[in-house]
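Note sheet for the following structure.
Missing here: one protein chain of the complex. Every other protein chain is in place.
Chain nomenclature is as follows: A, B and C, assigned in order of appearance, with residue numbering initiated at 1 for each chain independently.
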Amino acid sequence: MSNRNPYVPSRATILEVIQETKSDTQDVKTFKLKLDEPFDFRPGQFVEFSVAGVGECTFGFASSPLIKDHLELTIKRTGYVTDNIHMLSEGSTVWIRGPFGNTFPLEEMEGNDLFYVTGGLGLAPLRPMIDYVFDPAYRGKYGKINMLMAARTPGDFIFAYDFDKWSKMPDTSLYQTIDNPVEGWDKLVGFPHTLIDQIPFDKEKTIAILCGPPVMIKALSNAFVQFGMSPERIYTTLEMRMTCGIGKCGKCNIGHKYVCIDGPVFSMAELSEMPNEY
Amino acid sequence: MSERAEVTNAVSEEWTPTIVTFLCNWCSYAGADLAGTSRIQYPPSIRVIRVPCSGRINPQYIIKALVDGADGVMVSGCHPGDCHYLEGNYYARRRFSALKRLLSLAGFHPDRVQFTWVSASEGARFADVVETVTEKIRVLGPSRLGGRDGA
Amino acid sequence: MMDYNKQSQKLKETAAKLLEEGTVEAVLGLKDNPEVGWPTPYFARTAGDVENLVWNEACFTNLANYLLDMRDKKVAIAAKGCDVRSIINLIVENQLKRENIVIIGIECSGMKQNDSLAAGCDACPSSIPNMYDIVVGADGSDTYKDLEMPNSGENVTEWAKNTTVDERFERFKKEIDKCILCYACRQACQGCYCKACFMDRKATPWEQVDPDTSTKMAFHLTRAMHLAGRCTDCGACEKVCPSGVNLKYLFKGLSEFVEEFYDFKAGVDMEAKPFANQYKQDDQQVAFLGGDTIVGV
Partner (left out) sequence: MSAYKLTLDQARAALAKLMEKYTVIAPVMNDNRLDYAEVTDARDVILDDRLPYKSPKETVFPRVENVIRFLEGRVEEAQDIKPILLIGAKPCDIAALNDLDGIFTSDKGKFKDSFYINRRNCLTVVGAGCTSKKTACFCDERGIDMTFSPECDGFLNFVDGDILYEPLTAKGDGLFTGSEAEPPKRDTKPEETLKIEAKEADVFATMPWESYVEGCIGCGTCTYLCPTCHCFNLRDAEDKGIVTRTRVWDSCMYPKFTLHASGHNPRTEKYQRFRQRVLHKYLYIPENYGFTACSGCGRCIRSCPGGLNIRDTVSDIMERLEEAKE
């Protein structure tokens, strides 16, 4: 760790703004950023992203860690800061500090099948891992890959432009599901935890990686455990209200664990020992 | 410092106050429009915010304008009985009377907050009202809370 | 005169009876708390808990607020005049149901906080609560004695008539400067029961502490405005303030205004409509276009 003051952000410039969702709300955008002082990060980590004069927010990385010249953040418009972020256009100056948090245990996962289950925006923090594993240099180290993506409506899928590429990867199955039936939709319908028994996977060899709203994570992990998977093999990445990202501000603790330094990646085995307050 | 002393000391004759003005869409805004199309002259002191009804104006807006340094606030709606929504301005009348008493108790000069009724056909009256209100506030001088952006 | 021991005795007996009969789930009262220096709120849930209840000259806490946490349960409350006024206001505003509350009306001629008369007691109109189910008189008996009240409260309207705008601003500013925006006044107020306060929309309480005073002014003025015709003058805001901000005069002045011009007083009539939720076609048009409300139209 460098001597740099972890509170001081460095400058970044927005290269491109991508409108992600095509539904009526259109409330998710991906921001492609160029950093003045680039840094390396690992899948699972997050940054503190701020607009000067507006405020700071926490976001997980949404691009592959192997891309070195820029990074991407996928942001949903939900509050004061994100409203203002959504008004930014190409060339705007923003500020970034990070990376913070722990990472997915990629090395420990080698040799296993992977099963990603995501809900809505939950796909974004998993994208660094998905892209990392799909990279030809690392793909051989992992077995079969299942992906189950959930969204409210067909227009609410983020990174839809990548789905085609991902589904054509070797030994990979990609499933999409929406909450309620819609005319013209020929893929799955229903909440992810009701669907995992329809998807063939080897519960002894698979590691499940979940990300989505807290309700979905709770329901899904129960479903996986009932299905016979061991809690050590289920990983999730949690979200919490955060201010500092370095374990000082006292906001993101679950018991004595701080999501910003001990997390955000936890296995279900770890979570079951923590107080149920997330 | 006394409010009136400020005037003589700091304010030149040409100073025009900034008056945040809330106008109801159906009467007073149309009245202001009529004043404009009839080319009636009135001081350039008001900053108009159009609202659906005077009953829709949250007292918080008025308070916020004052504490953030507006020199005055003016609110105008339909005459009582003429409300487009039948009774909105009756509620507003009660609320604003209380608000004016409150602000006066807290030491905001009563002349800084003005409520009035102007109908769509009273273009001349609108200009008249703006002139009266501007003059009253001009005499008081700039708001003592006008720290922000030199308002 | 007041006999707090006998009142305590009567309160305990009544509470025990109510709990034993199962009429109520809990009796809301006060228990002794030497560390704070005055009794603090306490829910007696069993007949055994009743021994913890106290009644003495420092029982100034307005308990009406705590009923909001027990909305759908049947609760008895040890209530003074100010508590009852607050309960009536909350019933008027549909927050409480009369049938869920058993009021043990305790006669009170003013409470003491730190050896001086507690905030609000100086202007209390009567030693007898407006509404009650069970009587606890000044001497612990079943009849009220109708004691003489201090009646030394400030008449804010009179004060305002005799001061200039600058003097009034100075008083307001002096109080505002002490404020730390902790919102204890709001939390303790019976009228401030909103689930989401206008001040909480964007930021958390202490985030708002600006170097300038505008946010503090906006908070107190808007809160006073929201309490127009709803403030029962219980003084809870001043009693809990950690920095000693005394802004109750604003609320009191508004109450005087509402009573004078609209003939409305909060906490008197359970059947009344809330002040700001009604109008009369011939409402007085006070101080429209110019004029000083203080000196009339």
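Annotations
What we mean here is this: a contact is a pair of C-beta atoms (placed from the backbone, for glycine too) under 8 Å apart; a residue touches a chain by one contact, two chains touch by 3 or more.
Source: prediction; values computed, not measured.
For the chain that does not appear, the touching partners among the shown chains are A, C.
Across C:3, C:25, C:200 or C:259, the residue that sits in touch with the chain not pictured is C:200.
For the chain left out of this panel, the touching residue among C:55, C:132, C:169 or C:183 is C:183. Against the chain not displayed here, chain C makes contact via residues 31, 33-37, 39-43, 61, 65-66, 69, 178, 180, 182-184, 187-188, 200, 203-207, 209-211, 239-240, 242, 244.
Think of the hidden chain as still there; on chain A it touches residues 1, 5-11, 50, 52-57, 78-79, 82, 93, 95, 213-214, 239-241, 243-244, 246-251, 253-256, 261, 273-278.
Everything that follows uses one rule, which is that only the chains that are shown with their structure count from here on.
Taken as a graph of touching chains, this assembly has some other topology, since it is neither a line, a ring, a star nor fully connected.
Rounded to whole angstrom units, the spacing between the C-alpha centres of chain A and chain C is 50. Spacing of chain B relative to chain C, judged by their CA centroids, is 34 angstrom.
Each chain gets a centre from the mean of its Cα atoms; for chain A and chain B, those two points are 51 Å apart. For chain C in complex with chain B, the residues that touch the partner chain are 156, 160, 164-173, 198, 212-215, 217-218, 221-222, 224-225, 228-229, 249-250, 253-254, 257-258, 261-262, 275-276, 279, 281, 283-294.
Against chain C, the residues of chain B that register as touching in their complex are 1-3, 59-60, 63-64, 67-69, 80-81, 87, 90-91, 93-111, 114-117, 129, 132-133, 136, 144-145, 147-148.
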